[in-house]
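One structure, as structure tokens, below. Some questions next.
The other protein chains are all here in position, but one chain of the complex has been omitted.
For chain A:
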Amino acid sequence: MAATIVAARIRRSWFQRLSVIDLFLWGFRAAVLAAVVVGTFATLRSGRYAGEVWLDFLIFGISQGSVYALIALGYTMVYGILRMINFAHGDIFMCGAYTAFYAATALHRAGLFNRYPPLSLAVILVVAMATAVSVALLVERVAYRPLRRAPRLVPLISAIGASFFIEYAVRGLYGSGFQAYPEFEVFKGKWNVFGVGILRTQAVVIVATVILMTLLYLFVMRTRTGTAMRAVSEDMEVASLMGINVDRIIVITFAVGAAAAGAAGVLYALVFKQVHFFMGFYPGIKAFTAAVLGGIGNIPGAMLGGLFLGLFESVGPILVLDGLGIVAPYQLKDVIAFTMLVMVLIFRPSGILGERLAGKKA
């Protein structure tokens, strides 16, 4: 008897707690899910796209997602430690790619570019990473460190300012037009992997990303500096009491994030071949989205988030929108990506791998 009363109470209180917003959210979830299911079903049933085509979409998505993931690492690491979104990160990516362009053309003119492709690629990578790291450290020193104790909105505004400063400084230095990277002859055409043709540039991007991510993960999880980094992320004050030099760790975090962004810049240039002063903006926004999607502050989360976002962008428009009879679905690529972000955040507010953050961290 008592049990039924309690159950009724619980039921009633559940009913009372249900607000208009909850209803709306549930309705929204149901609507988006229904659209996705109906669209996917319609597309697959139409049979317009063969199996290999879907495989191509997957590979395009993964390679685009790898670049997002590499940039997202920088966002997520800085956030994990400083609880601050480094909006200048996309432009650090641009600085790396753009400066490495000059190294690439110099090598090309000297005829070394296609004679020693691995060596040239290494040189270009080093130049890009070194540039990105120096710019990031400069930004940290000038725009963020003096504001470390300020309210959280202040460094955010400072970051946006730094972003504009870098963009227009590069525009002043290198001009407002775009530049075209020389092409590696070795990376033209396709490789056959298990009977599937993969564009060589994309294979390089995916492999390089996997290597870089593994190295980074080992660095954070297995080295003393990585442990210190995680300690600072856990609690800055306690970490400094334990004898960790917090400033040094923050500088290392910026440097590692920027190095990943610099590498991403070169990989991006390998695939797309064009660089210009505003090129960091959209990948930056997308990578930030990827970081949030994966759970900001979480390194494997950033990797997953980047891959998911790349896949949504590549497969989503055709899988969902084409089936719904929407013409020219790729115009709505960003709509798909951001709707998916909203969906993931509705179901898991802290992102795919994000843990529920304590009040201080959030």
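One rule holds in what follows: contacts are C-beta pairs under 8 Å (C-beta built on N, C-alpha and C of every residue); 3 or more make two chains touch, one makes a residue touch a chain; residues count from 1.
To be clear about the criterion, contacts and distances are computed from a predicted model.
Participant: When you check the chain that is not on display against UniProt, which of "Branched-chain amino acid ABC transporter substrate-binding protein", "Manganese transport system membrane protein MntB", "Nitric oxide reductase, NorC subunit apoprotein" or "C-type cytochrome biogenesis protein CcmI" does it turn out to be?
Facilitator: The record names the chain that does not appear here as "Branched-chain amino acid ABC transporter substrate-binding protein".
Participant: Any idea which of A:Ala34, A:Val53 or A:Val238 touches the chain not displayed?
Facilitator: A:Val53
Participant: Going by the touch rule given at the top, which residues of chain A touch the chain that is not shown?
Facilitator: Per the touch rule, chain A residues meeting the hidden chain are 48-50, 52-53, 56-57, 60-61, 64, 176-180, 183, 197, 199, 271-274, 276, 278, 282, 313-315, 317-318, 322, 327-331, 333-334.
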